[in-house]
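Only one protein chain is missing from this complex, and each of the others stays in its spot.
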Amino acid sequence: MIDPGKDAGENLRKLREQKPLIHNITNYVVMNFSANSLIAMGALPVMAHAENEVEEMASIAGALVINIGTLSDPWIRAMLLAGKTANKNNIPIILDPVGAGATSLRTNTAKRLAKELDIAVIRGNASEVLSLSGEESGTKGVDSIHSVEDAAQAAVELALELDSVIAITGENDLVTNGDTVFRVHNGHKLMGMVTGSGCAATAAIAAFLAVNDNFVEAAAFALGYFGLAGQWSAIRNTRPGSFKVGLIDSLYEIGPDDLQTGLKLEVMHET
Amino acid sequence: MIDPGKDAGENLRKLREQKPLIHNITNYVVMNFSANSLIAMGALPVMAHAENEVEEMASIAGALVINIGTLSDPWIRAMLLAGKTANKNNIPIILDPVGAGATSLRTNTAKRLAKELDIAVIRGNASEVLSLSGEESGTKGVDSIHSVEDAAQAAVELALELDSVIAITGENDLVTNGDTVFRVHNGHKLMGMVTGSGCAATAAIAAFLAVNDNFVEAAAFALGYFGLAGQWSAIRNTRPGSFKVGLIDSLYEIGPDDLQTGLKLEVMHET
Partner (left out) sequence: MIDPGKDAGENLRKLREQKPLIHNITNYVVMNFSANSLIAMGALPVMAHAENEVEEMASIAGALVINIGTLSDPWIRAMLLAGKTANKNNIPIILDPVGAGATSLRTNTAKRLAKELDIAVIRGNASEVLSLSGEESGTKGVDSIHSVEDAAQAAVELALELDSVIAITGENDLVTNGDTVFRVHNGHKLMGMVTGSGCAATAAIAAFLAVNDNFVEAAAFALGYFGLAGQWSAIRNTRPGSFKVGLIDSLYEIGPDDLQTGLKLEVMHET
């Protein structure tokens, strides 16, 4: 990766050419926003959660999103079924452990999914990631009470333990496979004022995973792209309602060349 | 139908006077967008899906939407219960077979609903309509891989077989009862960039069915109206996030006279 901006731009170009199908088993709150975000990026979203359907849907997808934001037992069963199908077919899975650390249902389910499935990327906020590391994270509902830095070391260890990429979003996103660590310096603070912006970032990673099998790069590029859309929207919008609309507009508007120029990625190597 | 624009305008006027209640059993992704679309049109939406409630709700509605976009077995049972109540009370049903052709759950459920219920209108994209005709449609999630033209003949045959109006939306919508064929030349390509725009078009048809018992006309008028709203929004908005907001604004803004003038309907007769 000599020029990450160029590679990220190429990913976006490929995404818009291939229009991969992204199968989302995600929470009720963000379904609409995630779907519109994926379309604006160039992907084709589908939401399906029934146990008697998810295996078939997952098997035709380019990537699978598993998001535990509004959980119940039938959905957990569907997540496991879809995940196993995805694994069998080498379809990358991204897990979004929304609210892990807030209730034991969420913490235990996230841990179980991470253990029973082969997960390409886990994206969460700092408290959620800490809770997966076995720390008492005390996630405030679905909101982090920790900084990205608080969870940086845990992310590296968790990445090695699970053989997954860990992505922590927050003030400066961190993405690691346990070896390389990326810091993403794109983004805007209004993103924290839009419900599901983390979930849509997860969806963006899914779209990039569908076109780049270097998962740690794909995750970093996707978060850079998503953060850049936040920056673009913030130029025109200073309040969260219109900012959210502008975020979708910007995901659509940003082209491969814009991403190449705008990506702000810092690459570090562990040990 | 000497002046379809005038008749369509009259339908819209009647809709805004009568404010029919539209009972939606629809998917999680689009519930909010469908509800806001229906309100902007002049109708009163209600969403209700519990088996121990849908019969009562359907019986007081002006039309019933059955949309299979996020399906599960309890919802299928509710759809059948609500549908039978609607049939008993001569309340028109519109079926939206979202994703039929992508999984057997969706294809089989759509076929079962079309068989067991007396459906006024089925609205889908070309791949979904082909899948109902028994063709291997290979719907890509919920997105069509066929053109409207690919499914035109199947639509006519399906309309005759099911005694339902078939509406295929796409570049130029097609509406047929097996005898008359309408082509709707309203619409804008950004509509394809908004999740649930097809579902909201279905909701528009429901609203028109509630005030016009000539189902083939009602469906064509509704799609013309909905497409015109897309055109109006596209004048002010060139990106999907703001386009979606503008679509709701335009549904609200378009008056009967605007629809009379703006409707672009082509009428053809089969043999």
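For reference, chains read A and B in written order, and residue numbers begin at 1 within each chain.
By our rule, contacts are C-beta pairs under 8 Å (C-beta built on N, C-alpha and C of every residue); 3 or more make two chains touch, one makes a residue touch a chain.
The structure displayed is predicted, hence computed values, not measured ones.
Only one residue from A:Asn32, A:Asn177 or A:Ser233 touches the chain missing from this view: A:Asn32. Contact between chain B and the absent chain runs through residues 21, 23, 28, 31-32, 35-36, 39-40, 44-50, 52-53, 56-57, 60-61, 74, 244-249, 252-253. As for the chain not pictured, it touches chain A at residues 27-30, 32-33, 69-73, 99, 102-106, 140-143, 193-196, 239-242, 244-245.
Methods note: only the chains that are shown with their structure count from here on.
Chain centres here are Cα averages; for chain A and chain B they lie 33 Å apart.
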